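Remarks on the structure that follows.
A protein chain is absent from this complex, but the other protein chains hold their places.
Right, chain A next:
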Amino acid sequence: MRFTTLIKHPADWMKGSGPHSDVVMTSRVRLARNLRGFSFPGYSAERQRVELLELARPCVESLPEMTDGYSEEYTGLTKIRKQVLVERHLVSREHAARAAGCAVVVDRKQSLSIMINEEDHFRIQGIRAGLNLRSAYALVDKADTALESMLPYAYDDRLGYLTACPTNLGTGMRASVMLHLPSLVLSDQINPVIKAVGKIGLAVRGLYGEGTEALGNLFQISNQHTLGEKEGEIIAQIEKVIERVVSSEMNARQKLLEDSPTMLQDQVGRAFAILRYAHILTSKEALNLLSLLRLGADMDLIPNCDRSLLDMLLLEIQPAHLQLSAERELSPEERDARRAEITRARLQMLTGPSNVSASNSTSEEKPSDSNDE
């Protein structure tokens, strides 16, 4: 499959929906695997990496899941194309920064991707919509079992799968869930939730942005430990925690609707207005406003707004996707203009937040809310 064909189609997880799709955007599981007799990619010479690639790539391509898939060595990819793969969550940023001896193989549905010569020889990743870690694990487990019958894995009875970094030893498995938590952020309840999740050995990070700032109210929760627990136990624990975070977010949404409907309508309405009519949109502004619009869509404040329309837009307006569709490199200013142009076009079909329902639902509390008299 050619790069353009791959990117032209949305990934399965973008189209579909899964359990708790209104809060959980994706579930991902990745396995780190290495071969005996080869140095880890971070320490091996280019010649060794190329040798491993030549040995491993045909095996990866031969997996039944990879029939008619996309397979590319990094020396054949432009910077923008690599970045597009990063934005699609098909390869990691670190892997995209590498060149000779590195390749990625992706299945048709963009659900399974296998990076060769990342930090480990293999990073096998499965991605599903909604809260569906078990299904994502089943996907990578199957590919892993098929690969190990063809290639000599580095494995130790006591330490499990041997990985470049000791933090990945054992199962080599990282299960992560991407969450959209606008109401917990709006109602200032996010920090206790993050702290509670951190206390039980899970890591929480913002998906975009640096440090503690989480753009677009997107958070990622994943397991920190990989040794001393079974894959199924790790996944069950994360799912249990995520269920609780989801119900906290849903409660917060309900409470916002009951206690501060005007504020909520205002936030969603402003987000819609700016996104619908702006001519310059920075990445940060767009992410934050789209988050509010997604909240509005989930709470039926915007009629007929399909969540997947917004999720696709979120991807389309990222820097590399913008440059790919423009077929050239764009300056940050040009990107901001193009981002606004695409956003305006995509939102054109929406009628916007319903004013009628707003005045109905807020009529009772209106006197106390208006302070402009």
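By our rule, a residue touches a chain if its C-beta (ideal position, glycine included) is under 8 Å from a C-beta of that chain, and two chains touch if they have at least 3 such contacts; residues count from 1.
Here, contacts and distances are computed from a predicted model.
J.: When one chain of this assembly is omitted, its UniProt record names it as which of these: "Protein arginine kinase activator", "Rod shape-determining protein MreD", "Aspartyl/glutamyl-tRNA(Asn/Gln) amidotransferase subunit B" or "L-lactate dehydrogenase complex protein LldE"?
T.: Record says "Protein arginine kinase activator".
J.: Which residue from A:Ala56, A:Cys102, A:Ile116 or A:Leu169 sits in contact with the chain not drawn here?
T.: Spelled out, the listed residue whose C-beta touches the missing chain is A:Leu169.
J.: Given that one chain is not shown, which residue among A:Ser27, A:Ser111, A:Asn132 or A:Thr226 touches it?
T.: Once the missing chain is taken into account, the touching residue is A:Thr226.
J.: So one chain is hidden, and I want to know which residue out of A:Asp156, A:Asp259, A:Asp306 or A:Glu329 touches that hidden chain in the complete assembly.
T.: From the options A:Asp156, A:Asp259, A:Asp306 or A:Glu329, the contact with the absent chain belongs to A:Asp156.
J.: Among A:Glu54, A:Glu94, A:Asp306 or A:Glu329, which residue is in touch with the absent chain?
T.: Of the candidates A:Glu54, A:Glu94, A:Asp306 or A:Glu329, A:Glu94 is in touch with the missing chain.
J.: Which chain A residues touch the hidden chain?
T.: Against the left-out chain, chain A lists 28, 30, 34, 36, 38-40, 42-44, 89, 92-95, 97, 119, 123, 125, 141, 144-145, 148-149, 152-162, 164-171, 173-174, 176, 194-195, 198-199, 201, 203-205, 207, 210-212, 220, 222, 224-231.
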